[in-house]
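All protein chains but one are shown at their positions in the complex.
Chain IDs A, B and C follow the sequence of writing; residue 1 opens each chain.
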Amino acid sequence: MIDFSHLRQDFPVLQRRIHGKPLVFLDSAASSQKPTQVLDVMDAVYRTYYANVHRGAYLLSEESTTAYEEARGKVARFINAGSRSEVVFTRGATTALNMVAFGWGMDHLSAGDKIMLTMMEHHANMVPWQLVARRTGAELVYLPMTGDYRLDVDRIPELLDERVKVVSFTGMSNVTGTMPPVAEIAKVARDHGALVVVDAAQLVTHAPVDVQELGADFVAFSGHKMLGPTGIGALWGRPSLLEEMEPFEGGGEMISDVQLNGSTWAPVPHKFEAGTPPIVEAIGLGAAVDYLEKIGMELVRRHEQELTGYALDRLAELPAVRVFGPADLEHRGGVISFALGDVHPHDVATILDQEGIAVRAGHHCAKPLTRALGVPATVRASFQVYNTRQDVDALFAGLRRAEEVFRVD
Amino acid sequence: MIDFSHLRQDFPVLQRRIHGKPLVFLDSAASSQKPTQVLDVMDAVYRTYYANVHRGAYLLSEESTTAYEEARGKVARFINAGSRSEVVFTRGATTALNMVAFGWGMDHLSAGDKIMLTMMEHHANMVPWQLVARRTGAELVYLPMTGDYRLDVDRIPELLDERVKVVSFTGMSNVTGTMPPVAEIAKVARDHGALVVVDAAQLVTHAPVDVQELGADFVAFSGHKMLGPTGIGALWGRPSLLEEMEPFEGGGEMISDVQLNGSTWAPVPHKFEAGTPPIVEAIGLGAAVDYLEKIGMELVRRHEQELTGYALDRLAELPAVRVFGPADLEHRGGVISFALGDVHPHDVATILDQEGIAVRAGHHCAKPLTRALGVPATVRASFQVYNTRQDVDALFAGLRRAEEVFRVD
Amino acid sequence: MSIEELYRDVILDHNRNPRNRGTLDHPDAHAEGNNPLCGDELTLDLLFDGDRVTEVAIQGQGCSISQSSASMMSQAIKGRTLDEVRNLIATFKAMMDIETAPSQTGLDPDRPGAVLGDLEALQGVRKFPVRIKCANLAWTTLEEALKSRQ
Partner (left out) sequence: MSIEELYRDVILDHNRNPRNRGTLDHPDAHAEGNNPLCGDELTLDLLFDGDRVTEVAIQGQGCSISQSSASMMSQAIKGRTLDEVRNLIATFKAMMDIETAPSQTGLDPDRPGAVLGDLEALQGVRKFPVRIKCANLAWTTLEEALKSRQ
């Protein structure tokens, strides 16, 4: 049994008391908390060497540029990118996915083409494609889910016809916790000639990610879910595709030359980083990567599997609880959505909040998936490195309390 | 003479020594330094109540949402918006301008239409329009500059023909410091039926801005130039235009409903804030607004005018210095671009850096303007609230040193 | 602040056994309301005789607060005149508005239930600010329905 409880002291917010009770934070899938190791780095940037990057001929700017580019290097290494220029800093996973959908899609999709998504996607990997489909005339097709909340990969051969030009799917569902066989799906889709995009917003912080092994064309994720700050994320892309793809935004820093009637672009990745980037946030993300690498992502994954197993066992003690997600720990991460009898998820969340327990209730930005589950919303508890068995026990006790209030038998 | 020297203690980085000399930071037009009042607020968010916004049914999320929306209220009040829903948080001015260029332009521009810019624009207000022009077939026209580095408003009647559908221009040049008569130009352009966009990235931190007085349709700016953090900016828009405009990015938080084949949008401003927003950055920007309002933007403007006047006087003592910008302090802010004889600006910047003085050298993301000035690059010194006459004196001494090294007579 | 202040028995009862459930074939007034952030949904049909509400039918899904508020509202407005309904709306909104002091809401602290009946059980929601919009959903939908009639 892996013990990460010593990490808790790194996260100041965990000292908070909520309605007089100690905080039990179980909403890291929405956004994780941050260790002092990240907060201190960011604060120190502003206090000791902050300046805008790339264009300064003075020391602070040089130091900031170096730190910013080193952060890129850290992120590149974290996902085992071939080189740091394959990593584009973005505002978050959402922007990264829009960048691909618009930047690649607008030039490569047209009426008759198909974009293949899955029923499990977060709106961030659905709405951008809908927007691009509307503008290009392409159609959307969705890979369905199996009865045990996994992607129905057996349906791929039938759905993946020659009109499918893009396959974009999640590396880990933020609702069911499902982890699809990414490399397997990516291989089939790429062999088929489709562009493969992986939404790794959850995956990247719950398991080791090696973009070369995944075999996708683009991989998107956010910093704030992986112990980093808000306002930053990244898009990894194959060099050849980044080279050819149109920039998503125009502005400073992303140009090579600007004439009155047209411009040429800076080399990758700068072509995709118009304007002043989220400098300190990128450096903070680099510090978050350092923190996670020090623990080791293999261990993070194992800790989470153990905790998830324990939580599923405890939830099974409550007959009124129905979990929406794979039972097999090999195929899921530490995100657990469930229903408690017919008590509405928002009522469950309010009762838990009174006990100091932070969970999420709703559709988790995945309305089509929630509809497919046949419920208006779910309660979701999700784990990060700082969660413990005690947190699970608190959740269990809180659910008992909810059963009491709502007289669930 | 306004004395702001007591403010310097609020900016920890100003204690830095550079190559053994005290830091003289004169590159705030690229990005300003941040006071502890902003840094402490951001740090406290992460340490005491951080959570993702808008969807949480628990206390931390409620507190974060309240702080985030209060920050929107502060920004709205700072620019005298009619209501907080007129303020969209973005990654920065660049994203805000792209949002308008693409979101409005793609649906309202077509072949034969004209987009009117000015010769003074930053690439952020040029390249997005070039991209949209290419996709829509619209043409670009540029309002020229006068001999004394102001916009040639007399040419407007002739250039503003019925094909001009958009007039987008800077509220203050980041190269020459020029402050065009924004309200006057906006009125002529709007009466003419054109959409009016103001790039206020510089203006908003150098002078009071009242969007209702400006009379534009959209106003864009960044947080990091106005004592706030990186990764955040804002777009103000007229409610009716925000209502009708297409979202720039798709994703979570910006939807009302998502079906498999299409979606409906959340109310303004959320429609334009896809995904997890830069939460802590927005709250930090709110704190920066508090800081500036406590000083008072009228006073900020006066302080800067006095300092600029002093700097122009001192530079006039050096016959080899040639300033590119209006002499009249009514028409300019605290951004001074200049040449020192024929010494290349990068050489000047390197010599100043050795003296601890941070200035910028280059085209300042305004290549067409720099070309129009007839130089490959300029040296730029720019002021913020924390700059003093001593900083100007240090610049003067540094330039003397550069003259010595390069034997300028 | 205890959770029982929010989830009073009468609320749980209305949530379990919502009154005036269903739809009307030819309503004089109709509106649909939803709370995109929570997913609460409501449709409301009304029949009038002159300016008196004679029938109310509600359908929807959502949390106990939104659904019980709708159920209690349906009871409260049935048989009332338009003016009386408007008064109810105003009083309910005042009760839910955290900016309004409890003494200013128009409720009678000495006679619980005298003014708004069962609905007064929703007072506890004031202490749970994120849930206020749940309680209000039925009432904003009612306002829309009244507009639809004109």
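We adopt the following convention: contacts are C-beta pairs under 8 Å (C-beta built on N, C-alpha and C of every residue); 3 or more make two chains touch, one makes a residue touch a chain.
Predicted, not measured: the structure shown is a model, and the values here were computed from it.
**Student:** Would you mind listing the shown chains in contact with the chain that isn't displayed?
**Tutor:** Looking at the complete complex, the unshown chain comes into contact with A, B.
**Student:** Which residue from B:Leu26, B:Ala186, B:Ala377 or B:Val392 sits in contact with the chain not drawn here?
**Tutor:** Touching the chain that is not displayed is residue B:Ala377.
**Student:** Among B:Arg135, B:Arg322 or B:His346, single out the residue that touches the unshown chain.
**Tutor:** B:His346
**Student:** Looking at A:Arg16, A:Lys34 or A:Arg55, which makes contact with the chain not pictured?
**Tutor:** Residue touching the absent chain, from the options given: A:Arg55.
**Student:** List the chain B residues touching the unshown chain?
**Tutor:** Touching the chain left out of view, chain B contributes residues 19, 343-347, 350-351, 354, 362-363, 376-377, 401, 405-407.
**Student:** Write the list of chain A residues that the hidden chain touches.
**Tutor:** On the side of chain A, residues 54-57, 62, 255-257, 266 touch the unshown chain.
The working rule: only the chains that are shown with their structure count from here on.
**Student:** Give, as an integer number of Å, the spacing between the C-alpha centres of chain C and chain A.
**Tutor:** 39
**Student:** Taking the mean of the C-alpha atoms as each chain's centre, how many Å separate chain A from chain B?
**Tutor:** Their C-alpha centroids are separated by 31 Å.
**Student:** Measure off the straight-line distance from the CA centroid of chain B to the CA centroid of chain C, and report it in whole Å.
**Tutor:** That gives a centre separation of 48 Å.
**Student:** If I count partner chains per residue in chain A, which residues reach a count of at least 2?
**Tutor:** In chain A, residues 19, 346, 350, 362 touch at least two other chains, as defined above.
**Student:** Of all the residues in chain C, which ones touch at least 2 other chains?
**Tutor:** Where chain C meets two or more other chains at a single residue, that happens at 37, 130.
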